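Have a look at the structure below before the remarks.
All protein chains but one are shown at their positions in the complex.
By letter and in written order, the chains are A and B; residue numbering begins at 1 in each of them.
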Amino acid sequence: MKNKLNTKDLISIGIFTALYFVVILIASFVGYIPILMVLMPALCALIGAIPFMLFLTRTKKFGMVTIMGILLGLITFLMGRPWPSLLIGVAAGLIADMYLKSTGFASIKKSTLGCGIFSLWLLGMALPLFFGYHDAYMESMRPGYGDAYVDMLTKLTPDWMFWIVMVTIFIGGLLGAWIGSKILKKHFAKAGMA
Amino acid sequence: MELFSHAKGGYKSVLDPRTKLLMLIAINVAVMGTGFQGTDYFVRVVCAVIPFVLFLLIRKVRTALIYAGVCAVMLFVEGVLIPSTSGILNLVIVITSGAFSRILIGFAFAYYAMCSTTVSEFATAMKRVHIPDQITIPLSVMFRFFPTLSEESRSIRNAMRMRGIRLGGKKGGLLAQMEYRIVPLMMSTLRIGDELSAASLTKGLEAGKPRTHICQIHMTALDWLLILIGLGLLGYMFFLR
Partner (left out) sequence: MITLKNISFQYKNTDALGRERKTRGLEDLTLSVQKGEFVVLAGDSGCGKTTITRLINGLVPHYYEGDVSGEVSVAGIDVQKADIGVLSAHVGSVFQNPRSQFFNVDTTSEMAFVSENLCVEPDTIRQSILRVVQDMRMENLVNRSIFALSGGEKQKVACASVAVAEPDIMVLDEPSSNLDAAGIEDLKNTLSLWKAKGKTVVIAEHRLYYLTALLDRLIILKNGRIEAQFSGKEVRSMTDEAAYAMGLRSFHKVEIAPSLVDTGAEASEALICRGFAFRYKNTDLTLCFPELRFPRGRITAVIGRNGAGKSTFARLLCGLERRGRGEVSFAGRLWNRKLRSELCYMIMQDVNHQLFTESVLDEVILSMPAAGMNDERESKARGILRQLDLEDLADVHPMALSGGQKQRVAIASGAACESPVLLFDEPTSGLDLNHMRQVADILRMLRGEGKTVIVITHDTELVREVADHVIDFDLETTQTNVLSKGV
């Protein structure tokens, strides 16, 4: 059956997920400066989008992007984020994949949007600072860290901040995809590799 | 001659990969969600000690000692410095140490898991819990590809240095730097991916086809002990708090 994922596809997913992850890891080192911590996911989305766009040129079947999302969600989870981060990875991958499938995996412009959607898997990384985890997390820190810290952090991370981060990630993904498509045209198309 | 006995650096991998997986989840859940009072603190100590013991078991003594050292510093900071400082200093210490401590323990265990599990043990374990090829093959390829990626990256960095392409140099700003760094890496990835796929096909790899495994994994007493601890941690986190 033409549409089932074959070995070549699976290997492709493996190497590109590895590349994506490594690139993101490098980008994330920037984010340990506290002020930039909020922007860090967006930066990762931006840089990671470049190899992701290359990956998309090799993806012509449904399932590849979903699996990448699953793998990245899995890694996020295994790195110590709460379990919904796995679901976020799966969801981001699945939705991006479904969107890309609907465009027939053909258009670069549409891939940009797909990339933006996919980048949202990074929300899983930011999850512990927000929502339900937020209160329990903050409260658990109060006795240890003191009121000053907890109040400050609470001010920095109100729930609505989560949505802001989400938007920055999405924009980062779009921007990165745009840069990525330029790079693809400049190098890969010209070299006959994409 | 025993096959697989000293697959990684000469020591026998002590635990079944499935146990490690359970423990990874349990430790992460426990460390992320606990505070510093009472039973919570005790739980954190247990979590902190486990990687230490495991490092010793796989004879990574140096790592064990470094880890223990960092933990001790962290505990000191959390126990002594934080209550006794205030204001901005307090904040800074708290932010750096706090985030760090939560990540450290989980990370240490993940590092142990990576060092002590061969990829084939991991693949066998996944097969045993019935994870499909569509996940296991990409996952195995990922592990296989990381070292290759770092070699390629190093080679590219050397080439860049030789051609005088440096951050802050005259050959272009930050964006250009990124391009010089990332584009050859992407091209290498494509090339190696193609060669790898071709080679794997000739070796009969086919997604979805059943295959045998010569790597054996089995549970020992130590596994059951850790599983008990792991389940205990999870039970504590979800029910008793």
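FYI, a contact is a pair of C-beta atoms (placed from the backbone, for glycine too) under 8 Å apart; a residue touches a chain by one contact, two chains touch by 3 or more.
Since the model is a prediction, treat every value here as computed from it, not as a measurement.
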item	value
Contacts of subunit A with the absent chain, listed as residue ranges	8, 186-187, 189-193
Interface with the undisplayed chain - residues on subunit B	1, 3-8, 118-120, 140-141, 143-144, 147-148, 151-152, 155-156, 158-165, 170-171, 180, 183-184, 187-188, 191-192, 195-206, 209-216
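Assume only the chains that are shown with their structure count from here on.
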item	value
Chain centre separation (subunit A, subunit B; CA means) in Å	19
Residues of subunit A touching subunit B in the complex	4-8, 10-19, 21-23, 34, 47, 50-51, 54, 63, 67-68, 70-71, 77-83, 128, 133, 136-137, 139-146, 148-149, 152-153, 183, 187-188, 191, 193
Of subunit B, residues touching subunit A in the complex	24-25, 28-29, 31-37, 40, 78, 82-83, 86-87, 90-91, 94-95, 98, 102-103, 106-107, 110, 133-135, 137-142, 144-146, 149-150, 153, 178-179, 182-183, 185-187, 189-190, 192-193, 196-197, 200-201, 205-208
